[in-house]
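The other protein chains are all here in position, but one chain of the complex has been omitted.
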Amino acid sequence: MIVDRRTGVARMLTESLGSLGALFAWDIIVVLIFQLAHRSWMDQPALPVSLIGSALVLFMSVRNTTAYNRWWEARTLWGSVVNNSRSFSRQMATLLGGAPELTRAMIGFGHALRGGLRGVDVTPEVQRFLTPELAARVRGRRNQANAILYEIGVLVRVQALERKIHPAAQAEIDRMLSDLANAQGGLERIRNTPLAIQFSTLPRLLVRVFCLILPLSMVQDLGWITPFGSTLVGFLFVALDEIGGDLESPFEDSPHAVPMLAITRTIEIDLLQALDEPAPEPMLPARGVLP
Amino acid sequence: MIVDRRTGVARMLTESLGSLGALFAWDIIVVLIFQLAHRSWMDQPALPVSLIGSALVLFMSVRNTTAYNRWWEARTLWGSVVNNSRSFSRQMATLLGGAPELTRAMIGFGHALRGGLRGVDVTPEVQRFLTPELAARVRGRRNQANAILYEIGVLVRVQALERKIHPAAQAEIDRMLSDLANAQGGLERIRNTPLAIQFSTLPRLLVRVFCLILPLSMVQDLGWITPFGSTLVGFLFVALDEIGGDLESPFEDSPHAVPMLAITRTIEIDLLQALDEPAPEPMLPARGVLP
Amino acid sequence: MIVDRRTGVARMLTESLGSLGALFAWDIIVVLIFQLAHRSWMDQPALPVSLIGSALVLFMSVRNTTAYNRWWEARTLWGSVVNNSRSFSRQMATLLGGAPELTRAMIGFGHALRGGLRGVDVTPEVQRFLTPELAARVRGRRNQANAILYEIGVLVRVQALERKIHPAAQAEIDRMLSDLANAQGGLERIRNTPLAIQFSTLPRLLVRVFCLILPLSMVQDLGWITPFGSTLVGFLFVALDEIGGDLESPFEDSPHAVPMLAITRTIEIDLLQALDEPAPEPMLPARGVLP
Amino acid sequence: MIVDRRTGVARMLTESLGSLGALFAWDIIVVLIFQLAHRSWMDQPALPVSLIGSALVLFMSVRNTTAYNRWWEARTLWGSVVNNSRSFSRQMATLLGGAPELTRAMIGFGHALRGGLRGVDVTPEVQRFLTPELAARVRGRRNQANAILYEIGVLVRVQALERKIHPAAQAEIDRMLSDLANAQGGLERIRNTPLAIQFSTLPRLLVRVFCLILPLSMVQDLGWITPFGSTLVGFLFVALDEIGGDLESPFEDSPHAVPMLAITRTIEIDLLQALDEPAPEPMLPARGVLP
Partner (left out) sequence: MIVDRRTGVARMLTESLGSLGALFAWDIIVVLIFQLAHRSWMDQPALPVSLIGSALVLFMSVRNTTAYNRWWEARTLWGSVVNNSRSFSRQMATLLGGAPELTRAMIGFGHALRGGLRGVDVTPEVQRFLTPELAARVRGRRNQANAILYEIGVLVRVQALERKIHPAAQAEIDRMLSDLANAQGGLERIRNTPLAIQFSTLPRLLVRVFCLILPLSMVQDLGWITPFGSTLVGFLFVALDEIGGDLESPFEDSPHAVPMLAITRTIEIDLLQALDEPAPEPMLPARGVLP
């Protein structure tokens, strides 16, 4: 996630540069043909461009809202993982009477979830927080995070039976695990369900076509300064298109992603400090981007 | 659900091809009449087309948002079925002390729900996961998924009485069944309530009319290149209309449907692995479409 | 609720017919005056019509979204009544150990709620599912559905005391009754709170005024074909206005209403089948309309 | 809340009358100056007015949506107070075994909440439903409704200890009180947080400025009929502005407010009837307005 504005703008301009260069070159070609050859078929009226333009803007605002909502839902679900991890660690003390190895396993759950969503191997980071038995039990399971949650539940039961915890208290802990399972499932839903083609690829295509006909409709009025006007309008549309593209995949390894590394670090700190154990420092942004 | 972008765009173009061809043909006819006969009544001003166009775009963006929300709600409710199935399987271990036949029955519930929503017969897949007694009890019931959920609840009660499980724990499991009933009911609500006619058929009709008058208003300005301009604008509107149509029925047997087969397979894998039983492979997309 | 598309479109056209006829007549009058008398004050520019038109479209899209959300919320709350009725019937078996008379009373609750929302007398249908004592107790109460829910709660308590059910289980059943009370209250809120005048009557008025000035601004350009152009644009606006009007009262006795009869029938079937009692057939649409 | 459409439209026209009169007068002045003095600087092109107009409409549609959402959230939270009051009265019978004085106190809570939100003194209506001891305890507390809820909780505890009610049942009742506290807090949040200046006062200002320049841009085209065209467009914008203003303060003593008197009366009836006590009649609208 980009947290520094200057970095963000610079990056956005850089990303649009290719499209803009191509657009500018095309504009120049159009102007040259028009000014040198005076093709009469270029005398198009303004109507279609204006109508298509309005339609495109509206279309993309719907699409960008959708992409942003996906991103924000992903961020909110990760926030829910943080909250519930904290509450779980509190319940270990208040309802179960202390179980540091389960609180630590919950940190491992956060890391496993992050690994699963981005599709990277985080086994060392996960196993650092699991007891050897737990690590052995979840090995080879397709969905690591789900397996850890399951085994935490089983261990809570073991402790509850040993310490004669009342089933009402155990049920309350189990409900927290269900809340975590819901957050996990929501995150997996977002990852597994790409934004519908109709809202991702089609707008991109339409913007390209629009940029191609843009100078054609401007050149008879603007003449030699067409490239400037056309590129300016084109930038607006290309930028709108970039926004949606940036936000639609919140777990990819991109500077626009949800900062999962920083979030799991927050879980680590808060849960370790509750156990009075030494905790690492919070993650800092690197060159304006929080990983 | 289409997961491959190239497939998606190709499919969208193919689906629009018929409409576009008809539109192009009509454009040619209009141009020929205009250029050869110079009918003076064709000299319409641009106003109505531009106004109707803006109105249509706005109308369809409302409608597409609505259709997309239906689709996404359906996907979210299926996600909720996945989460609650996992949590239920965990509760079988943590609160009930192990009940593999009930966890397996929950896999059957997912398949039965899928069958009911799409209106296909999934009896073999469902019964593979039910005990013979359970299979016998739900036979002939109108709503298979609801019946399985009901019988699971009854079996939980039997186990709870046998094993002297505390009623608080049993109530917690029952609440999970209520959450599953809510997700099921939500999915049935979406299937049983088609998108209001006003948001589905009317826009389609209006787009057709709009495409008919489009070349009439362009021809006096664009002349011989009218078909290109008119077809381009027409494609934008036809595509917007297609989007809504694709998304409004999320359970139909179409490439745009919610991937219920893949989702129930996920449930199968996660629940079987929790029981240490052999699990099938995840469903893979076939030619860009996840079934 | 209209479930057949052809019926829906036919009905929509029929409903708009009066407005369209009046509009067409007015258009003809304007053209005749203009063509025969050439009143110079009719030479209005296009600006106000285009601006008013865009404003109206946007205004009505907000209003239609609001009306649709009301309708969909009503449908969702009825869905919630279905889900919770099913879960309640399951809890009668799982938490209370079987209480057919209470499950049957819950069917009565659905019917009473439907009667209260539409303002029709459903006493026979309700009482068919109540024991004589229960029927006697709720007689004369202003809010029948609420009274039935109250008395069900009291009867659950009686059974729970008799059978020595643990209070945790009884509390869980009581929570289900609270969920049903929430759904009922939400439905009553929608019925008792008409859509604000500003979003219902004002747009209708503005559309009428707009349709009156529409031909005035078109006639100097379109001449004799004004009625066709003006009626086409007018239809778009009248149709947009109809949509909101159709959806804003989801419980009225209209083909656009939430299909409460079909929904309560669904409850009847699912709850009776769970009791192994003979159940009626699902409600079928009559001439494209599900009642 | 206005429940009669005719009243509503009449009221809306009356409220806009002042603005419209001023606007019409200004239009006349502009026309006179233009027609008599033919100031050349009045020959402005249409562009800025059309652009500003579209911008304003969009701006106000966002604002009106926001204002409407506030109003509807307020109505929904009051609905939640109704539902939870009913459920609380049921729980008094089902979980606590009957406590009429607590059910009556809950009616007092509704009245106290209404008084606090509107800022009026409702002490007599509140105290009519409280026992003398309870009335004495809440006297002098800043937040009457919150104090009553607190004391109800304390009295539930006293009863629960006396009658040996299981803590699980008492906890369930306490949760209902928490739900009521949430609804109360939500209502207070809406009252204490006026709609942001940017969404309330700024649009009003901009509409005024827009109405001032409107005739200036129309007069050279419309001539003597400018006042009619300009006032018509102006009315659209003034009406859009009125809508937001009407809805943004849902608890003020205005005909557009949430009908809190009728809602608390509903609570009164439903709770008294559940106690088999005589209940008043439902509140009726007075001259089209439900108080």
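Just so it is clear, A, B, C and D label the chains in written order, and each chain counts residues from 1 on its own.
Following the convention adopted for this analysis, a residue touches a chain if its C-beta (ideal position, glycine included) is under 8 Å from a C-beta of that chain, and two chains touch if they have at least 3 such contacts.
Note that the structure is a prediction, hence the values are computed from the model and not measured.
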item	value
Full-complex contact with the absent chain, from D:L13, D:A171 or D:L232	D:A171
Touch with the omitted chain, as defined above, among D:G18, D:G119, D:G185 or D:P282	D:G185
Among A:E133, A:D221 or A:E277, residue touching the chain not depicted	A:D221
Interface with the unshown chain - residue positions in chain A	1-3, 5, 8-9, 12, 46, 49-50, 53-54, 57-58, 61, 64-65, 68, 71, 75-76, 79-80, 82-84, 86-87, 89-91, 93-95, 97, 165-166, 168-169, 171-172, 176, 218, 221-222, 224-225, 229, 232-233, 236-237, 239-240, 242-243, 246-247, 256, 269-270, 273-274, 279, 282
Absent-chain interface as seen on chain D, which is shown	41, 44-45, 47-48, 50-52, 54-56, 58-59, 62, 66, 141-143, 146-147, 149-150, 153-154, 156-157, 166-168, 170-171, 174-175, 177-178, 181-182, 184-186, 188-189, 193-194, 196-202, 205-206, 209, 213
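Convention: only the chains that are shown with their structure count from here on.
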item	value
Fitted rotation between chain A and its twin chain B in degrees, CA, nearest 5	70
Same or different residue numbers at the chain B/chain C copy interface, by half rule	different
Where chain B and chain C are represented by their mean Cα positions, the distance between them in whole Å	23
Residues of chain C whose C-beta touches two or more other chains	50, 54, 58, 166, 168, 171
Chain contact topology (line, ring, star, complete or other)	line
Chains that touch, pairwise	A-B, B-C, C-D
